[in-house]
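Could you have a look at this structure, given as structure tokens, before my questions?
Left out: one protein chain. Kept in place: all the others.
After this line comes chain A, so read on.
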Amino acid sequence: MTTAAPSVRAKQRPADRIFATSTVVAGSLILAALAAVAVFLIAQSIPALLVDPAELKGSPSSFWAYVAPLAFGTVWAAFLALLMALPVSLGIALFISHYAPRRVAQGLGYVIDLLAAVPSVVFGLWGIKVLAPAVTPLYTWLTENLGWIPLFTPPVSGTGRTILTVAIVLAVMIIPIITALCREIFLQTPVLHQEAALALGATRWEMIQMAVIPFGRPGIISAAMLGLGRALGETMVVAMVLSPAALITFVLTGSQNPSTIAGNIALNFPEAHGVGVNALIATGLILFLITLVINSIARIVINRRKAFSGAN
């Protein structure tokens, strides 16, 4: 005679355990892989930090003197790309979410996604063979007429293989990323807010200013940061288009341009040997840390937003 009914528990079959465990292992494997990326990059970077800097490429005074122009070029090119891509992406996202007729909006979204499907090496080929010759006359004009601005100090590059050309191609490549995220966020704007603004007599732009932009601001910021992260790590365009030099300069149109970390690795890795390989891996580690921080911040902002909006 039992007095209290025993709580019924589902029978644990061995197959259930095996399956559940294998999913946990797979999930943990991802975390382990990310940790392994950091560990192995650090392990392979240490020789470069300890070696006599004279053995590095270009004989810099220290490892950090070797990295500084590359880090500057990486951030500078990505910043320029973001500067160009953000307004255009916002425009496209608004166009698709609030301006285009609903029937064609989806199709227009696919067209922009096509840009994201083009492999980066093809963008590089296009940048060097089509874009660079096309913008060279513009650069000549800029240096001749606006040369007093430090950004356009003469002499002009004769080939168009400058950091501005790289930034333009990078901008084209990150436009679909920023657009896709902004579009999603703009579409989440509460319809009641928008209709209320329109009912009060606002024009469509005033409605967007009052209802859509304030609602989407955190999302726009994190979308921009994700685009920045992509631009920081983009390799082939820089390796193919830029004519690199080891210096720090803000000039956009000259023939002496700071290279980027990723582009420098791609150009020098196939021929590198000995401690040169370690130095390149060390720069890669720095790139990894920069993008990791930027992506983490962007994701934290997005995730917090999810909790706010009640979309989930």
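Assume contacts are C-beta pairs under 8 Å (C-beta built on N, C-alpha and C of every residue); 3 or more make two chains touch, one makes a residue touch a chain; residues count from 1.
Quick note on the criterion: contacts and distances are computed from a predicted model.
Per its UniProt entry, the chain excluded from the display bears the name "Phosphate transport system permease protein PstA", taken from "Phosphate transport system permease protein PstA", "3-oxoacyl-ACP synthase", "NADH-quinone oxidoreductase subunit D" or "proton-translocating NAD(P)(+) transhydrogenase". From the options A:Leu115, A:Leu151 or A:Ala246, the residue with contact to the unseen chain in the full assembly is A:Leu115.
Between the chain not shown and the residues A:Ser62, A:Gln106, A:Asn145 or A:Thr203, the one that touches is A:Thr203. Across the entire complex, the residue among A:Ile92, A:Val166 or A:Ala223 in touch with the chain not shown is A:Ile92. Within chain A, the residues in touch with the undisplayed chain are 10, 13, 15-16, 18-20, 22-31, 33-34, 36-37, 40-41, 43-44, 87-92, 94-96, 99, 108, 111-112, 114-115, 117-126, 128-131, 134, 172, 175, 179, 203-206, 208, 226, 229-230, 232-236, 239-240, 262, 265-266, 269-270, 273-274, 277, 280-281, 284, 287-288, 291-292, 294-296, 298-299, 303.
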